[in-house]
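Omission of a single protein chain aside, the complex is shown with its protein chains in their original locations.
Moving on to subunit A:
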């Protein structure tokens, strides 16, 4: 019996060893071919600015591109089309798009890939992943590519979108699918309430007054979502309540949180007051996804939500609607949101170069215009708005320009080291305050403490 027991154990151990070998073997196998092909295919792929007219006889460099959308989602067709178009112009590079679900799933898959030493070559990720990616040593700075590439003009990108691509003097990503926060309003309900449908509220006071007037006929005056990434909405209120036009709730190097300033407390207090004091909005935490549904179904006259919903509202609302900057207190303001293109460190140099060519292509003016008009995201660079495609799109749908014009008042989304812990500390405390469990000052003080604890190791 012992013998057989031992044999089994041995077998088991053998199987485990095999499994272990399989993993590392796979990693090696994946790493080997590019370095072998490096010798015979170095020139055209290695220099990013080289012309796309490579000899078709060479085996193309294949790069993997992770994109956060559900398989079969509406954007997959757009991305597939852009990738195919890219390959037809650059026959030496083959792009394999992988659709990974939502932003969260996408990041989990990429992090798993990093740990297994098999990350994608290029990916779209939240702009806020920057420090996590740096702390896991997963991405490369793009400055060398940018310096060598005559076709790539950083100055053409909107500065508000570039803020979160950079830290400590280096650029790590290129803006791709970006958004801001907008005020959407139902023009027909404005008329019914005796308000001018061409004059949306401009200030906090007007917002309160309008919302009270619009709270009639069985619908709400205003809805602002309070769950999911509550910190994002909070950043909007915080900037609006601040007198300094450059203020944000974290430092630019992502090492310090400034959550509990008096101005921030006033900002959170206003958010709470909208429902509890002014009765301009339903009490408690309003669900992120329910808000656009309510707006489209005529259950609320105004909503504050991401510009990413423009296409959804445009296609589904059966009434005339307007969009505007979210109302100002001391100033206008909205954080930017959305995803950037990153290139990964574990990829071979020629794959990285190919990935850069792809990134450059995807964010070139024509593609930026195509992507913006077919998705509803804000075009990431100024010249995109000069293209014919964009002019046609914005002429038929001028609301799309509001999100772009707001970029003068837009700023960086909360992004720090240990971002998961820091942002969830703030989000949870905001929810506690909104649901009446605690007051604004205590909530932000608690969030500040938790954030400082999470950031302590990075301030040594």
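The rule is simple: a residue touches a chain if its C-beta (ideal position, glycine included) is under 8 Å from a C-beta of that chain, and two chains touch if they have at least 3 such contacts; residues count from 1.
Note that in this section contacts and distances are computed from a predicted model.
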Name under which UniProt lists the unshown chain, selected from "NADH-quinone oxidoreductase subunit H", "Monovalent cation/H+ antiporter subunit D", "Sugar ABC transporter permease" or "Fumarate reductase iron-sulfur subunit": "Sugar ABC transporter permease"
Residue touching the undisplayed chain, where the options are A:285, A:304, A:323 or A:364: A:285
Residue in contact with the excluded chain [from A:175, A:226 or A:379]: A:226
Hidden-chain contact residue, picked from the options A:76, A:383 or A:428: A:428
Absent chain, residues of subunit A that touch it: 1, 3-5, 8, 11-12, 15-16, 19, 104, 107-108, 111, 132, 135-137, 226-228, 282-287, 290, 293-294, 297, 299, 417-418, 420-421, 424, 427-429, 431-432, 434-435, 437, 457-458
